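Only one protein chain is missing; all other protein chains are in place.
This part shows chain A:
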Amino acid sequence: MLPCTGRIEEAIILQAFEGGADGVMVVGCLEGDCHYLSGNIRARARVQRVSDILESIGIGGDRVRMYNLSAGEGAKFAAYANEFSEHIDQLGPSIINQVRNTKAEQVTA
């Protein structure tokens, strides 16, 4: 967990996919409400760049999304988390995990 989405780098998100994530949700403060002025705006641009990369390499740009809410919106956070989780369930395992699962099955067979 990062204390501020302004610390998000493209590489960190991509490493999550290398680590086996099927999707990554980035949750930042409301736009215009950043304690550091532009941290969440920068994060949004970085998430978009990662989305473009994932699309270009066949993993799918829709597997990373950014949400914005305030620290007091616990219910909304849960709703966003459920929404994103369902969205990734619908997409199914990423191509990376499909390849890895196939290899694992071959080993156990």
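Rule of thumb we're sticking to: a residue touches a chain if its C-beta (ideal position, glycine included) is under 8 Å from a C-beta of that chain, and two chains touch if they have at least 3 such contacts; residues count from 1.
The definition used in the following text is that contacts and distances are computed from a predicted model.
Per its UniProt entry, the chain excluded from the display bears the name "Methylene-tetrahydrofolate reductase C terminal", taken from "Integral membrane protein", "Spermidine/putrescine transport system permease protein", "Methylene-tetrahydrofolate reductase C terminal" or "ABC transporter ATP-binding protein". Screening A:Glu9, A:Asp33, A:Glu73 or A:Glu86 against the full complex identifies A:Glu9 as the residue touching the chain left out.
Within the whole complex, the absent chain has one touching residue among A:Leu2, A:Leu37 or A:Ile57, and that is A:Ile57.
Seen from chain A, the chain kept out of the figure touches residues 9-11, 14-15, 17-18, 53-54, 56-59, 95-96, 99-100, 102-103.
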